[in-house]
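Mind looking over this structure? Questions follow.
One protein chain is absent from this view; the other protein chains keep their places.
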Amino acid sequence: MIKTAITPRVSETDGVGHVNNTIVPVWFEAGRRTIFKIFTPDLSFKKWRMALVHMSVDFEFQIRFDEDAEVRTWIEHVGTKSFTVAEEIWQEERKCATGKAIYVNFNYVTQQSEPICNEIRQKLDDLQDGLN
Amino acid sequence: MIKTAITPRVSETDGVGHVNNTIVPVWFEAGRRTIFKIFTPDLSFKKWRMALVHMSVDFEFQIRFDEDAEVRTWIEHVGTKSFTVAEEIWQEERKCATGKAIYVNFNYVTQQSEPICNEIRQKLDDLQDGLN
Amino acid sequence: MIKTAITPRVSETDGVGHVNNTIVPVWFEAGRRTIFKIFTPDLSFKKWRMALVHMSVDFEFQIRFDEDAEVRTWIEHVGTKSFTVAEEIWQEERKCATGKAIYVNFNYVTQQSEPICNEIRQKLDDLQDGLN
Partner (left out) sequence: MIKTAITPRVSETDGVGHVNNTIVPVWFEAGRRTIFKIFTPDLSFKKWRMALVHMSVDFEFQIRFDEDAEVRTWIEHVGTKSFTVAEEIWQEERKCATGKAIYVNFNYVTQQSEPICNEIRQKLDDLQDGLN
């Protein structure tokens, strides 16, 4: 499991007084940096491979501005050309949001999805634990 | 159906070259302004009523920076305390993203969800058409 | 003068209750789309020319969520390789923010600034009026 520490920003809150719901996908994306590196080790956009095809979020608790948050990220499933990322946002002992993101291994030059090679598959498998 | 015109911003693109996926929920939220007004006619955050409990997005086409976009928003279902918003992002003749958002009628003072009153229910029902 | 209509988004407000100050540069950038097109007519990032070297903002009035805003943009000065954009954000009869942005004509391939050609200079000159 990947743990990413996040300090909420004033610009991420909204008038209702908590972190705005559109920030949750931003934090989840921030939590996937390790996964981006598996596909593109130097993080160069010219060699970028991953394309998001689906995401869903359940909002369970309002996210407070005054507490640090933690994004927890792991791989739930690896298919032939796609894989599923599971993710959560925690503050203290509260789970605030649960998400799921499905990415395909995408070749931006040919604009085609491609099978995930064994080397990358192994690295994704190594992230397949949702336990601490 | 509510149609909201959006001109993509440079700040909404990412290094891969299209509008970043985290912007899709931002545009969807922008498309719900009419619905926010149904619950809070003067748009005052002190009287805010709606709380998002779930959202999901299917990404179907990359969103281009160089074309105007349109967010299409309508009500799919109204329950006792919650309702479902259906939403799409279009560019030219391409549907780029399809989303669903479930909101509850939330009392931020008592921190409780409450039944949707008939007057609001009627206004939501009036937005229940997904046809052009 | 370029006038760009903006409807504030919930995600652009902050916990204090108004549009967050970091959104002002976002709206100003949105107001420069016509200028981006002068340098890069098809808005392709591969042919992008402009690089921001300086910006400043004076915040004069809180920007309200419940009112539409207008960004006003014009060219204040054109130098050999750089030019200055003047910009304002208005709501109703209130000027909320005044900004200045200095861009250079930048060649991202050679990573060098270059003189502004006469054709572009003429188009920038045509935007040199701050009057309505």
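Think of it as A, B and C in the order they're written, each chain with its own count starting at 1.
Note that in this section a contact is a pair of C-beta atoms (placed from the backbone, for glycine too) under 8 Å apart; a residue touches a chain by one contact, two chains touch by 3 or more.
The shown structure was predicted, so the numbers you read here are calculated from the model rather than taken from an experiment.
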item	value
Which displayed chains the hidden chain touches across the whole complex	A, B, C
Residue, one of B:N20, B:S82 or B:N105, that touches the chain absent here	B:N20
Touching the absent chain when the full complex is considered, from A:R9, A:H77 or A:K95	A:R9
Residue numbers in chain B that touch the chain omitted from display	10-11, 13-18, 20, 22-23, 65
Residue numbers in chain A that touch the chain omitted from display	7, 9-11, 13, 17, 26, 29-30, 33, 36, 42-45, 65-66
Touching residues on chain C - with respect to the absent chain	14-17, 21-22, 25-26, 29, 45, 48, 51-59, 108
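Throughout what follows, only the chains that are shown with their structure count from here on.
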item	value
Centre-to-centre distance between chain C and chain B (centres being mean Cα positions), rounded to whole Å	28
Chain A and chain B, separation of their C-alpha mean positions in angstrom	22
Distance from chain C to chain A - Cα centre to Cα centre, in angstrom	32
Junction residues of chain C - those touching two or more other chains	10-11, 13, 17, 65
